[in-house]
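Following: one structure in structure tokens, then a few remarks.
Only a single protein chain was left out; the remaining protein chains are all shown in position.
Here the chain labels run A, B and C in written order, and each chain numbers its own residues starting at 1.
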Amino acid sequence: MERRLNWGLIGGGEGSQIGAAHRIAAALDRKFRLVAGALDVDPERGREFAARCGIDAARAYGDWREMLERERVLAPDAGRLDLVTVATPNVTHYAIAKAFLEAGFDVLCEKPLTTTVEDGAALVAAAKARRRVLAVNYGYSGYPLIRQARAMALSGELGRIRVVVAEFAHGFHASAADAGNPRVRWRYDPRQMGASSVLADVGCHALHLACYAIGQEVRSVAADFASCVAGRELEDDAMLALRFSGGAVGRLWASAVAAGQMHGLTLRVFGERGGLRWAQEQPNQLYWAPSGEPTRILERGAEGLSPEAARASRIVVGHVEGMLGAFANVYADLAEALAARRENRRPAPPGPAYPTGAEGAHSVAVVHAAARSAAAGGRWVEV
Amino acid sequence: MERRLNWGLIGGGEGSQIGAAHRIAAALDRKFRLVAGALDVDPERGREFAARCGIDAARAYGDWREMLERERVLAPDAGRLDLVTVATPNVTHYAIAKAFLEAGFDVLCEKPLTTTVEDGAALVAAAKARRRVLAVNYGYSGYPLIRQARAMALSGELGRIRVVVAEFAHGFHASAADAGNPRVRWRYDPRQMGASSVLADVGCHALHLACYAIGQEVRSVAADFASCVAGRELEDDAMLALRFSGGAVGRLWASAVAAGQMHGLTLRVFGERGGLRWAQEQPNQLYWAPSGEPTRILERGAEGLSPEAARASRIVVGHVEGMLGAFANVYADLAEALAARRENRRPAPPGPAYPTGAEGAHSVAVVHAAARSAAAGGRWVEV
Amino acid sequence: MERRLNWGLIGGGEGSQIGAAHRIAAALDRKFRLVAGALDVDPERGREFAARCGIDAARAYGDWREMLERERVLAPDAGRLDLVTVATPNVTHYAIAKAFLEAGFDVLCEKPLTTTVEDGAALVAAAKARRRVLAVNYGYSGYPLIRQARAMALSGELGRIRVVVAEFAHGFHASAADAGNPRVRWRYDPRQMGASSVLADVGCHALHLACYAIGQEVRSVAADFASCVAGRELEDDAMLALRFSGGAVGRLWASAVAAGQMHGLTLRVFGERGGLRWAQEQPNQLYWAPSGEPTRILERGAEGLSPEAARASRIVVGHVEGMLGAFANVYADLAEALAARRENRRPAPPGPAYPTGAEGAHSVAVVHAAARSAAAGGRWVEV
Partner (left out) sequence: MERRLNWGLIGGGEGSQIGAAHRIAAALDRKFRLVAGALDVDPERGREFAARCGIDAARAYGDWREMLERERVLAPDAGRLDLVTVATPNVTHYAIAKAFLEAGFDVLCEKPLTTTVEDGAALVAAAKARRRVLAVNYGYSGYPLIRQARAMALSGELGRIRVVVAEFAHGFHASAADAGNPRVRWRYDPRQMGASSVLADVGCHALHLACYAIGQEVRSVAADFASCVAGRELEDDAMLALRFSGGAVGRLWASAVAAGQMHGLTLRVFGERGGLRWAQEQPNQLYWAPSGEPTRILERGAEGLSPEAARASRIVVGHVEGMLGAFANVYADLAEALAARRENRRPAPPGPAYPTGAEGAHSVAVVHAAARSAAAGGRWVEV
């Protein structure tokens, strides 16, 4: 049996949605085994929960510093961690990821990678200096048909990309009555969120998908932020105009007050040779309209898709794969990247396409540029 | 039998899509009879086509000036025109509409009402001075479920409106090979279009729907214009951030290079008490999400809709009514408004809601403000 | 101007949905002018309503016999009727249509053509004997994309047809509380409906579409009828297995108790070379899956459709055409057929495809065969 990789988790304790998603996703393909963790800000609760997650008591830690001290000395044949996932509150990402990278660990960090642009750049530099993998969990990039869209854009099948339209607009913070609820309120508090709320929180997923799908970075941005619910200091609705490195034009809308919308993450890409559209709530279909021809419905798992998309599917066409499969693809990509490095070879084609730390740092930079633009009356700001 | 109103048409000659739509729409409910017209820029062709449309030779004119001279002297009992529709090229709207208004005729003008802000205001003033009806054919406002959305917004059922999202994005000008085609090229020529192309051409429909549905005007706008196909001087893709008179925030996207999209006109309205979404390509359903409850699918023609929506339906629930029905509702509204004035009464409730000349002038002003904003690097511009 | 055809209407008085639909549809293309009618079972009400419909008093009749007596003697240059539409209660179709056919009129009859198989055959024979047009208003056959499906099936593009699946299942009679309502109750009374209710009432539309789309007749049928609401003597839910003349297999479901479904008329055709699906509630798209390739979305009005479909569209692609347009296509087909006969030429290609009396008679025969099958425990019955 192929050796399962040793995996450590920081944060994501009991009741954390994202923690549960990571545990399922990492285990889905039997590539990772959860062997160490500091799962909770409360040491006792964290150790107790770690036990229920199957972590040996010896590697169930009260906090990440303790974990780092003890794990850094383990040799590979003593179960040294192959990957550490950071799923703690945003403001702590930088310190934890930096410490583990500098101790020689490979790291997958929840989004946003950091809360400042400088920290993002520093993490990328740290990973580079130590030749470590640094990934950021823009997990929607793991959807097979997002991989298909990316393959079509990068291969030139779409022609030069003209316009990318992305949305992440939900209605879960639309209730004024609920605005004071602590679970909601902190998201609109600049002391905890920095300069942006809904854009930093969910809009960044749409932003990353746009960049990821077309293989371009954002060069400049003009933004409009609005606070629709009384008392909010940060925006709960944002619109961005974008210019990309390859010449594409971008339109992005993020909202938390779009009453009735679920996690309304959608992506449309329009090139010289046709257009694509995809929606996270129906992720097993990609609509592809080659210029001048009828729109085609590309099905996940069908024949004729790109190797990148084919590799990312687990079950046959006509069934539904969902978010956990997408997240699992990020872990599968990381497993392959780690294996390739270990075996001193190139990753098996078509190679991993996990969202990189550099992409995470770029997203942070765009969000900050957008906040500056919005504060400056919508003028264009370079990233 | 109720008297059919005497209707005159200027422009909309053979081969004109919009002319055919007007003729069908005006006749659909047997409220108007086409009795006079100057249908073509070529007098002979116009007269010949008028004959085929059933217009008596005596009232088939070679041009609108001739038509005006002859029609203005007719007494009501000699068949004086009850309504004149102007469906000529945009740059001629002002002169024709002004002349007919000043001669005492009621006028329905194709959109855009005028090509300058000043002309728009002047037409509205002329109509007011003569107490004439001036309407503009934002025909999508005639869809029954748009009337429903408006009724729900104006009645307070949605609560205070927070965000309006509107799109009109098609792909019919996406072909670079076709960009030189004269039928496409003129639309991107500032000498013929003024300061805006796709926004003025189709985005204005989305803009009008947004205003119409929530009963608010635009106070300020920040815009981004892009020309995606080489050689175009005017924008073929535009994005607008908006602030409305009642405090609503707007996001609007217009495009002519959205390959694979048909007439992608959609409207979403989010208020304190819930959200609505509607798409022109599936106009018989309105999705209504009251806060905290499952989304409901409101069907055109179903029981429980507002009187405004009920009045605008011709066939029973479960069938499809389309664009011609929507246009016909504008004519029906005009017929009722004219009848009410003639009979010195108020229009029968819920009263006409045809798109007014003032709305048409406002759209022109917003488009011009957007063009100024885009030219000025996206800064906010007052309307 | 092309002469508008003289049109007479029997039935379809005030408040009748179907009467209003006929009047709009016949007038939509300015091909027919309503000049005579016996619109109501109450002579006075009929004459009064005729006046409001613009019919001269001289040709507004108290009943169809009076109309026949007076209209039969008119010469063509005195305004003789070019077409008579019969939109009276089902049980009267036969006598009226027969009398008008025998008097030399061309007839469009509402569905069902007759209430007995023999009467259907007799009407077809009468039309043939007098070389008159006899059409039946299976109006959904006028949808442009149904014409497209038919063209694809008849041209061989689908290969041999294997399976046709058709539904007309609504929920408008699902309320037990409403079952005693006279407007509902008569539909389940064998004295008024004969041997079948929901199948004869709406299932016949699905049945006709199936035959029409593939150009085959039903050879045998096995049926299951169920009465789901207490007290109903006739079926409110029916399922049919079918075998067609060209070897196709059919599955048909009709229901009046499908709570929550609107006019759920859908059609799916599966051939050796691919499959098609269409739904009346979204009639501007046809889904076409060529074998082994992604499904394509064919849009009404788009380039590349068959001439039959192109001819049946009035407005450009991307807008919605609905039921009135479909009905109007039946009238347009009839106008062309009548013109061709008058001018002693073949109908202009691709020729009319109005639903014929023979098709109407066939539908009646299939419904009766199905009723016999259901009564006989579901055994196969030849048509």
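The criterion applied here is as follows: a contact is a pair of C-beta atoms (placed from the backbone, for glycine too) under 8 Å apart; a residue touches a chain by one contact, two chains touch by 3 or more.
Keep in mind that what you see is a predicted model, and the values were worked out from it rather than measured.
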- Note on the structure: Touch assignment to the omitted chain, from C:P144, C:G194 or C:G271, lands on C:G271
- Message: Looking at the full complex, which residue from A:R70, A:H319 or A:R342 touches the chain that isn't shown here?
- Response: A:H319
- Task: Tell me which residue among A:D40, A:E272, A:E299 or A:D333 touches the hidden chain in the full complex.
- Result: A:E299
- Query: What is the set of subunit C residues that contact the non-displayed chain in the whole complex?
  - Reply: 162-163, 165, 169, 171, 174-176, 222, 224, 226, 228-229, 237, 239, 241, 249, 251, 253, 255, 257-261, 268, 270-277, 287-289, 291-292, 295, 377-380
- When the complex is taken as a whole, what residues of subunit B touch the one chain not shown? 288, 292-299, 302-304
- Message: What does the interface between subunit A and the hidden chain look like in terms of residue numbers?
- Response: 1-2, 4, 17, 20-21, 23-24, 27-30, 51-54, 170, 262-264, 280-284, 299, 314-325
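What we mean here is this: only the chains that are shown with their structure count from here on.
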- Using just the Cα atoms, superpose subunit B onto subunit C and tell me the rotation angle to the nearest 5°. 180
- Task: Averaging only over C-alpha atoms, locate the centres of subunit A and subunit C and give their separation in whole Å.
- Result: 55
- Provide the C-alpha centroid distance between subunit B and subunit C, rounded to the nearest whole angstrom. 35
- Note on the structure: Taking each chain's centre as the mean of its CA atoms, subunit A sits from subunit B at a distance in Å of 43
- Item | For subunit B, residues contacting two or more additional chains | none
